[in-house]
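The complex is shown incomplete by one protein chain, all other protein chains being positioned as in the whole.
Order of writing sets the chain letters: A, B and C. Residues in each chain are counted from 1.
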Amino acid sequence: MADAGGCREVAVLSRGAESPEGERHGLWRLAVENPGWTKAVAGQFAMLRPLRFGRELTWARPLSLFGVTPERVEFFIQVAGRGTAHLAAMNPGDRLVMWGPLGRGFAVEPDTPTLLLAGGVGLAPFAPYIAAHPRPDNLRLVFGHRPPLAAYPFAKMAATIQAESFHEEKPGDLDRFTALLRERLADYANGLVLACGPRPFLAAVADMGRAAGARVQVSLENRMACGVGACLGCVEKDAKGELVQTCVRGPVFWARELAAFDGGLETPGSREGCACGN
Amino acid sequence: MADAGGCREVAVLSRGAESPEGERHGLWRLAVENPGWTKAVAGQFAMLRPLRFGRELTWARPLSLFGVTPERVEFFIQVAGRGTAHLAAMNPGDRLVMWGPLGRGFAVEPDTPTLLLAGGVGLAPFAPYIAAHPRPDNLRLVFGHRPPLAAYPFAKMAATIQAESFHEEKPGDLDRFTALLRERLADYANGLVLACGPRPFLAAVADMGRAAGARVQVSLENRMACGVGACLGCVEKDAKGELVQTCVRGPVFWARELAAFDGGLETPGSREGCACGN
Amino acid sequence: MRELSVTLAGLHLKNPVITASGTFGYGLEFSRYGDLKALGGICVKGLSLAPRQGNPMPRVAETPCGMLNAIGLQNCGVETFVRDKLPFLPWRDTAVIANLYACDAEEFAELAGVLAAEEGIAALEVNISCPNVRAGGILFGQDPAMAARVTEAVKKRAGIKPVMVKLSPNVTDIAAVARAVEAAGADILSLVNTLSGMSVDVSSRRPRLANVIGGLSGPAIKPVALRCVWQVCRAVDIPVIGMGGIASAEDALEFILVGAHAVQVGTANFLRPDFAFRLVEELPPLLERLGVSSWEEFRGTLKV
Partner (left out) sequence: MRELSVTLAGLHLKNPVITASGTFGYGLEFSRYGDLKALGGICVKGLSLAPRQGNPMPRVAETPCGMLNAIGLQNCGVETFVRDKLPFLPWRDTAVIANLYACDAEEFAELAGVLAAEEGIAALEVNISCPNVRAGGILFGQDPAMAARVTEAVKKRAGIKPVMVKLSPNVTDIAAVARAVEAAGADILSLVNTLSGMSVDVSSRRPRLANVIGGLSGPAIKPVALRCVWQVCRAVDIPVIGMGGIASAEDALEFILVGAHAVQVGTANFLRPDFAFRLVEELPPLLERLGVSSWEEFRGTLKV
């Protein structure tokens, strides 16, 4: 009935932190059975719903693909609330419902110098991106983080491409990080810039990237209920003013495609709405 | 603030079935930390609410005390629905909220010949009853069950008192079991009869016990939300026509105290009620 | 029980499972997760004459055993739907039900006229759980007279299509609204729409929905929905389609037991996108276990 890319109940294969620091800061890897996915692109995501959610937690949680092999699908999770706390506490054999791979991933242009910009758990999609890229020498990663570096899978990624990290510890650090990003972006006129992280980070990257003449993609983390384009809960205004579902038209967009990132003034949401819950 | 008999969060110490048959039929022992209970009487119960109920399962579940030592409180659980399924799947270290000991237990009359009648998981309170009784030679147990005998802690109990079991397998068996009960009850004119099990079983025992001239106590398993006498959800009509909370006035009652078991015609519930949920 | 099909007021469903409006997109979004032909019916997202953008973000929030939404009826407009979506739906096998939203009775009628002409549309579902913009924002479905007026207007233009009116639970007396709508010519009633609700974040001191108020759906509301369906089934003679919080085959049968002919499943499609397909498959074994031999033998047989 449903194809191999459909919705399946799968078991957890393993769960573990990158290091004791990861454990302490609620950063976990989770590997689950691969239900038969053959094609997946870095930047795509899956919806995961542990059976233990019961009826109390309604929605599955969207997570970026962190690794896909014929046997397993991997995720890298930061505990942010009740759902991710459940996910990060799953043990081998525990079962969850999963659907994916979903949405559109990052552009791959083997011969274009490509700058990867990650904030926090936004590092996740770049692991498979780097692994699948035909010309790792064309890639460069800048990673900003608050928990200690050892909590992240940064070292492995830095082993194959040029990579640097920035530890944000005190308030003033943010400005220094932004300065670092601007400096790096300056080298990417006509280059490709891929960004994943908190929304203010994406906004800053889009602005500075535009200024630098780079082509920028951002990966959005809008709140999602269905992940398949049906609920219209995750929409984002595109540059034409249309509201598009980030779960199917994204989560990765060209920054210039989106009203909030295209450099124009951000238009407030439509106000024609309706008081009924429909 | 709360005394030692109050409400406490405790950890599971161990969980296990009596035998593989017990496991197969969803019959489990659960031992949890003793939060400081010093006095407890067989027939009393506790309310147990695993933290994992979250907000989805509203009520704690009432379970008879199956054993109390200074270190642990034990229960014997039959999986009947979602709550008991959660309870029966708890692992050492898992936490639950527990309050008790609650209600009134069985009468102990050391020198009176006492017949214990248990149906299924209704066997649970008789384990501590037997263990605490000063004159086990005055006790006799008849135990009716559907899952195999090995699923229950019967053997241990039968080692200290006179005990027999009856395996109900086919429809006709119920009549033979009733006949056996009637035969045993005949020896207890002026004796004490304590019964715990499904309601129809209790009704039959009360009827036959009265006919035999025995003094009968029954332990009720009415649906309970609070366990402390506050919600008025668990009430039972007493012989005077008053509705009393089984959680505080019971769960153990003299059969003659209750309208449904005193041999009179069962009066239908009051119909003065109110359509509002209050 | 072999025969799952049910026909109500001329609307034939191969089984009583319909996906609820706004929770199943235009249907096609789910074709990857099951065979759309297996469903009894598909109610598409509320359609208006012109395309609508809906409310600002955030529009959805999770709540205990449920969710709030204030999508604001974003949709592609009836024209685009008819041209770009409907042809790709398996409407010869599965009843495609158009859910109608408009700001006044005239607009409702016009919308009905457009859809009445479409072979692929099996029935019209009139969503009266929305504010009457002309009447100061009170919902059509909260006033029996207004609800009746919309029903009449739609009925006049619906041609042979069965007209189903979808009731709001946010009323003092849902049976009164149901009776008014029945008297106005509705062929079928569907209920309930969402409960009016709200959620706030104490840290940011902001509402979790930009619209402040939204609609509560999911298992949390099932007891209210079931009560409404029970009351309406006793109040009217036309068939009723029940919904609200259905998250299992048992839940679906609860609605049939109190008198509904069919059910819609909404929020559960978000629990897993193959939910409705699985529900269709879970019904026969459950009916078997319960010893039910036909819908007639089971429907409305609650022992009270």
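Note that a residue touches a chain if its C-beta (ideal position, glycine included) is under 8 Å from a C-beta of that chain, and two chains touch if they have at least 3 such contacts.
On a predicted model such as this, the values are computed, not experimentally measured, just so you know.
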| message | Given that one chain is not shown, which residue among B:R29, B:R49, B:H145 or B:R184 touches it? | response | B:R49
| note | In the whole complex, of C:V17, C:I42, C:V232 or C:L253, the residue touching the missing chain would be C:L253
| note | Given C:G40, C:P219 or C:P239, the correct residue touching the omitted chain is C:P219
| task | Pick out the residues on subunit B that sit against the missing chain. | result | 1-3, 5-7, 49, 55-60, 97, 99, 222-223, 225-233, 235-236, 242-243, 248, 268-278
| Absent-chain interface as seen on subunit C, which is shown | 63-66, 68, 142, 170-173, 195-200, 202-207, 212-213, 216, 219-224, 226-227, 230, 245, 247, 250, 253-254, 257-258, 290, 301-304
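By our rule, only the chains that are shown with their structure count from here on.
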| note | Chain-touch separation of subunit A and subunit B, in steps, is 1
| said: Suppose each chain is reduced to the average of its Cα coordinates; what separation in Å results between subunit A and subunit B? | reply: 53
| task | Can you check how far apart subunit A and subunit C are, centre to centre, with Cα atoms defining each centre and the answer in Å? | result | 34
| said: Centroid from C-alpha atoms only, then distance subunit B to subunit C, rounded to Å. What do you get? | reply: 46
| remark: subunit C touches at least 2 other chains through residues 64-65
| message | For subunit A, give me the residues that contact two or more of the other chains. | response | 55-56
